[in-house]
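Pasting a structure below so you can have a look.
One protein chain omitted, others in place.
Lettered A and B in written order, each chain numbered from 1.
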Amino acid sequence: MAHAAAVQEDVMLPPPSRAPGAGVYSEKLGMWIFLGSEVMFFTALIGTYVILRFAHPDAWAGHPKPHTPLNIPVTAVNTFLLICSSVTMVKAFAAAQDGIQRQLRLWLLATVLIGATFVGVQVYEYTHLIEHGFVPSQGLFGSTFYTMTGFHGFHVTMGVLCMIYVTMKAFRGKYTQADHRGVEVIGLYWHFVDLVWIILFTIVYLI
Amino acid sequence: MATTATGTSPFTYDHGHAHVDDRSFIRKYIFSTDHKIIGIQFLIMSLTFLLLGGTLAMVMRWQLGFPGKPLPGGTLLPDTYTSGGVVLPEFYNSAVTMHGTFMVFFAIMPLLVGVFGNYLIPLKIGAPDMAFPRINMASFWTAVPAGFLMLAGFFVEGGSAAAGWTSYAPLSARSDLTGVHLGQIFWCVSLIVLGLSSIMGSFNYITTVINLRAPGMNWFRLPLSIWSLFVTACLVLLAIPVLSGAAILLLFDQTIGTKFFEPTAGGQPLLWQHLFWFFGHPEVYILILPAMGMASDIIANGARKPIFGYTSMVLAIIAIGFLGWGVWGHHMFQSGMNPTLGTTFMISTLLIAVPSAIKTFNWLGTIWKGQITFHVPMLHALAFVSMFVIGGLSGVFMAASPFDIYIHDTYFIVAHLHYVLFGGSLFAIFAAVTYWYPKMFGRMMNPTIGKVHFWLTLVFYNCTFFPMHQLGLHGHMRRIYDPTQYAFLKDLQPVNTFISISAFCLFATQFLFAANFIMSWFRGEKAPNNPWLDNGLEWTLPSPPPHGNFATVPTVYRGPYEYSSPHSDEDYIPQNVPTPGGGYGSPHPQHAGD
Partner (left out) sequence: MSHPEAAPGRPSHAHPNYILIWVFLAVLTGLELTVAFLPWPKTVIVFILIGMAFWKAALVGLYYMHLRFEPNRLRILAIAPLPLFAVLVCAVITEFIW
């Protein structure tokens, strides 16, 4: 770049330093750092669950076998759906990298729809559970279950809203091969939310 | 605005430049994205809460110094607060709680991080603004409703939160036990909202320091104020979400009947303490590290000498940042926690004294044989070092869990925390406000008033807090409304009265600072670009700097502490001055005697 050429000429300038900063553009760096704070937020919630389960395992008697109040088959399908939405998201990003607008728009739209479906299924599961008396105040199991999955669902919902915004921008042609930072950044958030669910599904439903 | 259409890429140095901001008053000063304006907004907000927190302390000290006597103005307060003007126990508990809450979350933390993080970081690294200016604006405007919500607690039925600033559960969850319902809920929600503000600020600061440094501003040419703000931002990023999580759990226990901390249902009160202090201990390092960093800048300036041991200062800051995660249990030695776990915390806590001690010796090494200018910021910075040492030493005693058996939850702890938070953080804040006031407002604060304020504060502060060590060793417990109910404390009442009178004088003295601050804004002597003859990049700019900061991107050739260098006729060399005759300047800060 022009600056590097100038440095070789001009001994008055400081020696050429290594690539400044993290080596990635600021918006991506900022999102990774923000995700660090999200890891700590879920640390508090998931850590609480693990700790309470060690402290008072009787509250989870019967779970997951022989008889759990939770609907594992439906949630397993929901988990698969969320993983699919990560695939559609990354395909959208790949389309942006390759500059293929049509694919970018369609994969983003697919991500929005699958994400919204995931939330819908979660809400359906909640209403079902509440009808059968499994409520947050029933004890430690209910308290931890609703808090962890509820805040995860809240994060997915925020993600879907941001994803709608990004999709609308994509339909207006605002993302190009030269600059599609918004797509990558929302993608990182979306994959993170999927990653947290991968952990949650296992430790909340299957253990 | 500084961010161009293609954003802030690290692969070009075209960050955006100083320019005249010709937008409306509201866009310039109310909903501003300029880090300097946002820093000043945080300053006004935090100083207001500092005054409020201090007022609550006066209520507490009145009751402790003159138990059962009507509070001046007490009859104006509602019946739930005072009876015949006498402070009621419920209001006392409320004052204790809200004093701590306001001071920690709405005064000291935003003063250090929100004000100086915002103001100094872009200027001192040579950037036009933060990486994400709009998120910066959102961070301030999220903190404001959090503050209002916390204040609102005083005006609801049951009064404000009253379970201590640490809000231990299940007491804080059980309104049937405390009589406080909405107030505790507001406490939780307010901190959750404030947490969002802090997190937004922290990832902004971290990204900015990593990616927006000017050419030549290597990591080891950063001023210690920026190093400390950077590590602090990392602590904020990682610790605050844990508090948010804990506050959510408590909120759910309070509102929807979850059982996280309810012992009868298998919940664990100790879980609250572990979560809270896992956040709470990094929080106290958040409250001291920026103070240490800014004090370092000011001490080097006042001594006209480079900081002694710059590299070890940086490593000490990083070490404190790391080790701070492993000591939280020392707040819980008497909680009934696993004693072996307690022992591990004792060891880690004793260890963490080492980097702070290294810093203290380096401050001493900096002023040793310096040409000291006792300007007002230097006075405060020197007081910071000495008062912090006292607070740190009492901390070493407390780290030993056998000793802690006797002084936990006594005034010995109150003495310690005020020596580090007031003697440490607040003196450093006075230093920093006075030091950067000319840059912020284009005017100098009055030095005579500044010196009178300093000396009176130093004397009254020590008179207030030093005797608390003695009280604690005698067994005077914390948070108690009426110590005279115990025969063994009755004899200490004169000490309590002495402390209270000193506290009233200390509080009154702060109005000198407030008056100086306000009057100087309009009538202070106009400030030159570099009144303190400091090397930082901000002092190369006008006071106050224009929107967008630097007219052209500065190039940095040297570290920040090249005072009394043989390379210059002046006793300082700003960081953007190349060495005459070629060469790249010194790769590390000048060492004395080179």
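As a convention for this text, a residue touches a chain if its C-beta (ideal position, glycine included) is under 8 Å from a C-beta of that chain, and two chains touch if they have at least 3 such contacts.
The model shown is predicted, which means the values in this text are computed figures rather than measured ones.
Although one chain is not drawn, the whole complex shows that of A:Thr79, A:Gln122, A:Ser143 or A:Thr167 it is A:Thr79 that touches it.
Only one of B:Cys188, B:Val209 or B:Leu238 touches the chain withheld from this view, namely B:Leu238. Within the set B:Ile44, B:Leu76, B:Leu341 or B:Ile405, the residue that contacts the chain not displayed is B:Leu341. Here one chain is not drawn; of B:Leu271, B:Val420, B:Val433 or B:Ile573, the residue touching it is B:Leu271.
Although one chain is not shown, part of chain B still touches it, namely residues 6-7, 9-11, 238, 242, 268, 270-271, 274-275, 278, 325-326, 329, 337-338, 340-341, 344. On the side of chain A, touch with the chain left out of the figure occurs at residues 22-25, 28-29, 32-33, 35-36, 39-40, 43, 46-47, 50-51, 54-55, 64-65, 72, 76, 79-80, 83-84, 86-87, 89-91, 94, 97-98, 177-181, 184, 187-188, 191-192, 194-195, 198-199, 201-203, 206-207.
Definition applied: only the chains that are shown with their structure count from here on.
For the pair chain A and chain B, the distance between C-alpha centroids works out to 33 Å.
Within the complex formed with chain A, the chain B residues making contact are 6-13, 131-132, 199, 202-204, 206-207, 210-213, 215-216, 218, 237-242, 244-246, 248-249, 252, 256-260, 265-268, 271, 274-275, 555-557, 578, 582-585. Residues of chain A touching chain B in their complex: 1, 3, 11-15, 17, 19-27, 29-30, 33-34, 36-38, 40-45, 47-48, 51-52, 55-56, 58-59, 136-137, 139-140, 142-144, 146-147, 151, 179, 181.
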